[in-house]
Structures are given as C-alpha cells and as structure tokens.
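Only one protein chain is missing from this complex, and each of the others stays in its spot.
Lettered A and B in written order, each chain numbered from 1.
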Amino acid sequence: MSTKNNAWEYADSIESASHINLRKQYGLYIDGKWVKPSSNKYFSSSNPHDEKHIADVSEANEDDVDRAVQAAAKAYKLWSKISAAERGKYIFRIARLMQEQARELAVIESLDSGKPIREARDIDIPLACNHFFYYAGWADKLEYAFPNQQKKPLGVAGQIIPWNFPLLMAAWKIAPALATGNTVVLKPAETTSLTALKLAEIIEASGIPSGVVNIVTGFGDTGAALVAHPKVSKIAFTGSTAVGKLIQKTIAGSNKKATLELGGKSANIIFDDAPIDQAVEGIINGIFFNQGHVCCAGSRLFVQENIAEKVIRKLKHRMQSLQVGNPLDKNTDIGAINSKEQLKIIQRYIDIGIKEGSEFFQTDCALPVQGYYCRPTLFVNVAQSSILAQEEIFGPVLTIQTFRTVDEVIQKANNSPYGLAAGVWTDKGSKIFNLTSKLKAGVVWANTYNKFDPSSPFGGYKESGFGREGGLHGLGAYLK
Amino acid sequence: MKRVEVLKTYKIYIGGKFPRTESGRFYKVLNKAEKPIANVCLSSRKDVRNAVQAARKAQGSWQERAAFNRGQVLYRIAEMLEGRRAQFVEELMLEDYTKKEAQTEVDNSIDRIVYYAGWCDKFNQVASSVNPVSSSHFNFSSYEPMGVIGIMAVKSSGLLGLVSMLMPVIAGGNSCVIIASEDKPLCAVTLAEVLNSSDVPGGVVNILTGHMDELWSPLSSHMDVNGISTDGRNKYITKVQLASVDNLKRVRVYSNDFSLMQEQGIQFITDFQELKTTWHPIEKIGGASNSY
Partner (left out) sequence: MTAKYRFNEVPPSPSIDKVGVEERVKRFQSRSIKTTAKMQGLKMVLSMIDLTTLEGKDTEGKVRQMCFKAAHLHNGHPGLPVVAAVCVYPSMVGLAKSIVGKYGIKVASVSTAFPSGQAPLDVKIADTKYAVEHGADEIDMVISRGKFLAGEHTFVFDEIAAIKEVCGSARLKVILETGELATLDNVRRASDIAIYAGADFIKTSTGKIQPAATLQVTYTMLQAIRDFYDETGKMVGMKPAGGISNAKLALHNLVMVKEVLGEEWLTNKWFRFGASSLANDVLMQILKTESGIYQSADYFTLD
C-alpha cells in the first residue's frame, strides 16, 4: 500500500485573535489607578512565536514599588475591616468576570507566553478562574480551616510569579491572599506581564477597594525591591531555586513570612505491571505539557528494565504525533519556548547530553522558521550522575533511566535535592501506597500526572521550596 | 562519718548512647550566685555531626512506626519522668528555681508530654484532607515528618521549654538534635536518661550541651538537617536563618512563653511536617452509562 495516497495532515486551525483588546502601553496598577512608572521606562512584551512586539509594559523601580506597597498597606486597614462575607463576594465577582473574558485571556496568554492555545483555553484559564471561585468561598469560613487557632491575616503580601503559567500563578497567589484578608502587590514575570495586567483591569472592574490589589511590572530589580520593602509582611514566590534562596537571604532576620515554590526534577516511575499505554500518555503529559516549562515536570523517567524497550518504542511513536508549531493553532501540542534565553539554556543541556553520549532522540517534525522552538527530546540510558538527570532543564527534554527493584527506584527517585512531585504507574494498590508514602515529594500522582485543582494543595519538599498553595492548606500561608 | 556522695557526670546523648564530647572539653554551669553547680560537656561541631548522623539513621524507622505506637512511647516518657520527678526538681533548684517553681515546671512538663503523646495518632486525622477535585480522581493530603530537626532550646527554661519544643517534633515522626539551654542544661541530660530508659529508639532524640555560639553554625548549616526549631530569644536567629538557606531548611522561631498552658497545640506538630498530596484516578462505573 502506498502511504502517500493516505497522507492526511491537519490543516491550519488558527484561533482568532480579532476579539482581544490590548492597550499599546500599560502603566502600573497602583491604588486602583493606572499610573506611569516614575522611571518613565517601558519595555516590550513580545510573541515568542514570531518575535513580534505586542505591547509596552512599564518598568517599575523602587519608588513605584514603594508607592504600591504603601497603597496596599493603606488599603489593608480598610480591607481587614470589611466583613469576611463581603470580602468573599468581591472575589466571587473577580472569578465571574474572568470566566466572561476567558477566551480573550486564553488568546493573550498564548500570544504572550508561547503556550498552545489548547492548554491556555482548556487548562490555564479555567483553572485560574476556578481558583478565585474556590478561595472566594473560604473568606467567611476561615475558622473552620484551622479550628482553635485564631488565625489572623498578615498584612501586605508581596508576590512574585514566573512566566510559565502567568495568569494561573497570579490566581494562585492573589485569590488566597484576598480570601484571608491580606492586600497584595504582585509582580509578574517580565516576559509575560499581559494577562496579569488584564487581570488588573478585571479587578478594577470588580469594584474591590483601591489598593487591595496592586500590580507592578518589571524585571528582577522590581522583585528585589518588593522583597526588601519593610512594609511587606509576606513573600510568596514561584520561580527558580536560586532566586528563592536569594529571597530567603534577604528576609533573614525579618519577621516576613515566606512561601517558596521552586524548582524540581521529578521522577516518573513506570513498573512492568502498569497500564502501559496510559503510562506512556502520562510520560508525555509529564514532560511535554507547556513545553516542559513546568516546575513539577516529570523530567526523570524511571522504567522497569524488563519493559524499557517497549515503553521507549511506544514513547517515541507517541512523540511523533505531537504537533509543534504556532501556539495559536488549535492542533498545536507543543508551542514556542518562552524566550530566546530559555531556548539557549535548553539547547545547552541538549548539547551536554549529546556530549555525555546518552542515546538521543528527537521527533522529525518540521519547526517554524522563526520563533523559539525546540523539538520534543529524549535521552535514553542516562546515568543518575549525569548533569541531565540532576539539573532542572525546564524544557521538553526527558531523561530515561531503568531500574530493577522497588527499593532501588525509591532510592534513586529520592536521590535529589529537589522534592516537588513524583509519578507512579502500577496496577497494584499496595505497591502504589508503598511508593507514595516513601517518595519525598509534595505531590504524588499515581497512574496520572500533571493534574491540578484549586482544592488540591501544591508545593514541595527539600529545595523545591516550602509552604503549600491551593486547597485548605494554602490558606495557612497567608495567616498567622 | 558522713558518706561521700557520688556525683553525677553530665554526658551528652547521641544515638542512644552517652558519650563524652569527642572534644574532651567541659564547662562549668554556674548558678545565679555564680557558684559552679556541675561540669557539663562542651560539645563541638563533630558532636553535632555525629548527632545528625545518628538522627538520620533513626528517623526512617521512627516515622514508619504506627502512630499509635509512637503515642505509647511518648506516654512512656511521661511515666518515666514522673518516676524521677524528685531528681528533676532537685536539678531545677540547683538552677535557681524555687521548690514550688521547680515542682510546677516538672508537673507541666509531664502533662505536656502526655498532651503530645495523645496527638501522635490524631494530628494527621485532624489536619489532613480529602480534596474534592473536579476531575475523576481521588485526591488526599496528609502530613509526613520533615526528617531531622535541629532544636535550639529555650535558654531560660530548665525543662519545660525543651519538652515543649521536643515533643511535637518527635510526636510527628521526626528525629532531632537538641542544643540544650546553655545556662540550665542539667535537666536536658537527665531527660536523656529518661528517654533512654523509656522506649524511645536510640538516635531519635540526641542532646548536646555546650555554647550556642559554637554550635548554632554546624547545626543550622548541616545539609542533612531538614528543619530548625529555635527559641525566639536566640541571638543567632538571623545567622541561623542565613545558614539554613543552602538546603532550604524550614526554620521555626518560637517566642512563646511555654509556661503558659495554651502554648501547645497541633500547629507545633504540623510546623515540622510536610504536606503530601496524592492523586489517583477513579473509574466511574455507576449506572453503566454510555460513557464507556
């Protein structure tokens, strides 16, 4: 038979961007107003797919951060007096307004971050809305969360979020902070400020008192100023372990409370009695979701040696059906790498892997000529001592190791400074619970991977950070 | 003729044994009147190292014990302490407590141990959750011990401060290395004897005496220590926090007045727990609907 006659390629199916509403230039959202940055400096937010400019974003300096924190401190006095039920209703409003604008937010998120529209539309944005909805209901029920502990809000929360899930991370940070009666100054990542600024518009429209939420955009300096500000009583940070450590050093000796959600090198473990095709799918979701820009990515695959060949064969076959390309195409599985810098980092790791001599595999798909793209990548037969198996790559690169026994794989999985997440695939219940209780990780997915929910606490052990976000336990991070 | 009293040698407690400090040094503990009341080991950084090693070795099996069993072991500590209360009262009086104060301190310490003994098999039940996620998964969060905890005990308290910081840590399945109060270390060493004669496995609790200015650093910088519990009046707090950054130790600072009854609770246990969230798919079979 001839393959040529049967060729059936998916035609372009580009999500329309005609309905989105973006300003040419964004100020800072401070005290309920859009203000110019005192530096008068702006930077460009661009599309990693075609490197085109999207909008200008303000660069906040120390003075701007101070203005924002002062506004939040002033608003805290009012906000903490508003009844809890009313506070909750504002948050419900925000959730609903976001739901109404969901498609627009999804398109902007995809344009600005490079993530596939399918993920922005089906995962990021709904989860972000749901997060507000979930925490809204907590506002007047806090005494049920921590009985007999008389918890109180902290004051001004300084929140710094990464570029991998821009709006979702903003929701993870802002929603519980507001529900517990804190006020907020949030700094989005410099490459992905736009949905946070859209969220500021939504927050403005919600009628929530001025200054309760402030959004300041900028680079690392802006974040550092926020961390160091004496009137900030809480730091919530999601990002790299290196920056997390810097923050810890900055706030040592102060009374600032911190939650850090940092890096990971999570193990995804496949036993020979696993539902193998679903496990392969779990591997795919584990490492190629969001281009691998996921702190809890299942980036270290452990396969039981007697099925390794089969799993790898199936994995390679499955990888070939991943569509890499224009993030706005509804059929795109893997979009653009968020920035040129990140692409370079990923390439460097791939080069190291090739040099180290592990078996290397990339899919055959054609890549767009422009933009920041990386093919889904495997390294097979990687040693535990390889750099690739130890350091967080934050890209679509999977390392594969084999193992023989349960004890061996538990030891290898835990043999890491990180402890964010882990995956276990087996049909045997008692084995699942043996592993889930022994793996040093804050989230363990058994026979699934990369699932998130507002009611489910998320956060790591060891150098993956501390504190939890999401769920009842996520409230604790914003109370004393 | 008056009988010659047998004096006690105050040793340190590592891995269920009572060695002298490897450094061979000691310091004199003085009372308020600046009168020496005992010679106590002046532990060194190597003692810290040995203690952390012992704590790590003991932690896994302590964690894996049934929570109910940990409760029994903690209760046993209270029983043993009750049996030796006269000795503790005496030592506290050497450290300038009045008799009444000393008795109250011992009573409260015993009661606090009983309090945390009761929590062992309950805190996880109270503080865990089943999370109603929107997808077809069963999702629950429960607590696990952090691992090895360094405790820098309350300086001003001979027994109750130490007990209040120690019990929630081991009730939750951690092991620990304690730096006893520099000024009032006697009960700490005697407590070690109590622990050793109750059913606490060797290495779960390790107790060092010595100078805080020498010991804070090796303990808080040790890469195999997962958390630090420190008295809020410790003058090294900032340094401890800085030294803890390298492996992101969880540092808890307690400025609480542990002589108060209310300064106990589940939060002191969960402070040294990690929350683990587990997901598993749920196959929806009800109704034999057309979903399959």
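To be clear about the criterion, a residue touches a chain if its C-beta (ideal position, glycine included) is under 8 Å from a C-beta of that chain, and two chains touch if they have at least 3 such contacts.
If you're wondering where the values come from, they're calculated on a predicted model, not measured in any experiment.
Trainee: Which one touches the absent chain: A:Gln25, A:Ser44, A:Asn255 or A:Ser321?
Mentor: A:Ser321
Trainee: Out of B:Lys11, B:Arg112 or B:His137, point to the residue that touches the absent chain in the complete complex.
Mentor: From the options B:Lys11, B:Arg112 or B:His137, the contact with the absent chain belongs to B:His137.
Trainee: What is the set of chain B residues that contact the non-displayed chain in the whole complex?
Mentor: Touching the chain left out of view, chain B contributes residues 136-137, 281-283, 290-292.
Trainee: Counting contacts across the full complex, list the positions on chain A that touch the omitted chain.
Mentor: 1, 3, 5-13, 118, 122, 273-278, 281-282, 313-314, 317, 321, 330-331, 427, 447-448
As a working rule, only the chains that are shown with their structure count from here on.
Trainee: How about chain B: which of its residues touch chain A in the complex?
Mentor: Those in contact with chain A are residues 129, 131-135, 137, 139, 141, 144, 146, 226, 237-238, 241-242, 244-248, 250, 265-267, 274-281.
Trainee: Using the touch rule from the top, collect the residues of chain A that touch chain B in their complex.
Mentor: 130, 146, 148-149, 241, 244-245, 248-249, 252-253, 260, 262, 417, 432, 436-437, 441-448, 451, 453, 455-459, 461-463, 465-466, 468, 471-473
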